[in-house]
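Written below as structure tokens is the structure these notes are about.
One protein chain omitted, others in place.
And then chain A:
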Amino acid sequence: MSYSVNISVEAPIENQIQEITYDGTEIYQPPLTLSESLTKYAQKIDFSKTSDIDFKKEPGEAIEDNKSDSDSKDAFQSSLWPWDSARNKLRNAFQEVCVLADVLAIAKDKRYMVLDPVQQEPIETKPMVQIYARKKALAGAASVLLTGAERLKTSQNEAARNRTVPDFHIELLRLRQNWRLKKVSNTIIGDLSYRTAGSKYTQTGTFEVTKAEDDDKTNSPPSSPIPGGATTAKTNSALRVSIPSELQGVAYIEVLCQKDQEDLCSVNVNLLGSGPPASNPDMHWQQKLEAAQNVLFCKELFNQLAKEAVQLQAPIPHMVVGNQIMATVFPGIQLIIGLCHSTVGDKKQQNNNSSKTDHDHVLEHSLHQLLREVHHKNTHHPFPHPATGPLGPSKKRMLAGPMAADRYELLEMTKSETLLEQIIKQAQHFFMRLRTEYVLDTIAKEVKDPLISSHWNTLNSPTQSCVKINISTHGYDALCRTPLVIHVGEKSLKCICRDGKVMHMSYEPQELRDLIFCHINQHQILAVQALAKTMGWQFLANSNHLGTGAVEPLGNASSCLLASPTGDRIIAVRCEPQTGIQVCVAHSPRSDFFPSRLVTERKWEHLGGQFRDVRLEKMEGRNFLHKMELLMASLTSSS
């Protein structure tokens, strides 16, 4: 009973590390005292298994013990307190062992107590009962799952119904994702101006965000079970944005090209395209803000254009009247840029729009693009920025110093094109292109003999495009072709001819027409010469600018002389832009000879005879070259 158990307690050789500082020094815990370490180890002993039974058996004693412990708690020092539970447990264990020893001693005598094995009752198993039990259990589980699912469904429905009733804060969050907002005392102020994107327009684009009135919310009951209720509540929003009156409504910029009080084309610049009218008070805030921003953009664009129109000194001054800017593109053709801003008359506008459906998306895009470009330039400065220099000058200007640019170059750099100038240039180019197209098409229609085909380059800039013209004769394409290239600029045309000559022409379409006609004539003469070469005929003379004959109203007549292989026939071709082509044939010697007083001998007849006209229109052949081919062939074979 009184076994003494030896417990050896040793402190670890190294103390535990409490902390490692950043410089690597280790701070150790102070070593435990002997009693401290003993309590620590004693606490690790698990007495719970035995004490459980013990406590059940003798709860009274345990309580008593606890009581005595608590009584003596004050008397003990705090460091000894943990020992108390160990002592209790050891005592309980000792009691149990004593009782067990007594029982065993009594059972050993077999007089008072016999230990018999207890018969385990076999569990009777009935398969049907088991099945029923399982069935019941499964049904229970299923019902639990079903009710859970039901509950989830209802909660989801509830959430969906609640979503249609907009939450102010959620909406505000969405608003904030797309628009700039700030809080000023108790109000939320937003900014829809393009200032952060580089605009320098002075008009502010502030709007106020408020909570929608409560009556709106109560109109759509959140617990309404009818799904139709959700659709009616859809237009409602917990947010209300109030936009300054000058930004309300719809604005667009209208570009009209007028020729002697007659509309040639009109362009409606409306950033929103065919958006819904803005006067609708129930409009969603996103659309409302976008419309307001569009109004601001159009106003800035128009303001900028109007400012430039007043400042620019054009030969024919630009006019700014009310909401219209009038600029002269070409004599007789005006460009009218108007700002249309309406808050109520939506129906009237739509009528206007439908009547002017013929609008050019290119000009529409350009105006839009030009201001955006200005904005972009204001915020994006070319790299690299000098650390000490001013921001703003172009890259070219920044290089001007180190590259030692002279005064002319610097002067050139200061010149910049205004928006109005650029749009006028684009409009001018548009007209130049239109006119060139028209001239080329009409000539191609009028002139059938040499074929005129034009190829427009698909790649062009807003102010420059290029067309390649080929003059050729049907069936003789390989023989002779006259290519021309015309660069269409803003106010002038540049034509690069077959021989490399460069002709500059003004905006008058007649000049291009004349040029093309001159080239048609040249083509005919050159083609005849090329044909003569292939036919074996000799090419005697050629003049592109013939001095003889009637004076032509435009250009000069050109001509050439061809001799048959044997030299007895001569063909003369004269080509005039106005009168057309004349062909004459001369025979030498003449087949018959009658000596006269002046011409006594037959040999003089070799000098060449008189030219006689060929009536080309009576001749067979598809076109001029074909006729000439037939003519030459017939004259060659007859010799």
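The rule we apply is simple: a contact is a pair of C-beta atoms (placed from the backbone, for glycine too) under 8 Å apart; a residue touches a chain by one contact, two chains touch by 3 or more; residues count from 1.
To be clear about the criterion, contacts and distances are computed from a predicted model.
Colleague: Using the UniProt record as the reference, specify the protein name of the hidden chain from among "Exosome complex component RRP41-like", "Gryzun, putative trafficking through golgi-domain-containing protein", "Mediator of RNA polymerase II transcription subunit 20" or "Ribosome assembly protein 4".
Modeller: Per the UniProt record, the undisplayed chain of the complex is "Mediator of RNA polymerase II transcription subunit 20".
Colleague: From the listed residues A:Ile7, A:Ile123 or A:Ala404, report the one that touches the chain absent from this view.
Modeller: For the chain that is not drawn, the touching residue is A:Ala404.
Colleague: Going by the contact rule already stated, which one of A:Gln177, A:Thr202, A:Thr388 or A:Thr548 would touch the omitted chain in the full complex?
Modeller: Among A:Gln177, A:Thr202, A:Thr388 or A:Thr548, only A:Thr388 touches the chain that is not shown.
Colleague: Could you list which residues of chain A touch the chain missing from the display?
Modeller: Missing-chain contacts on chain A: residues 386, 388-389, 397-398, 400-407, 410.
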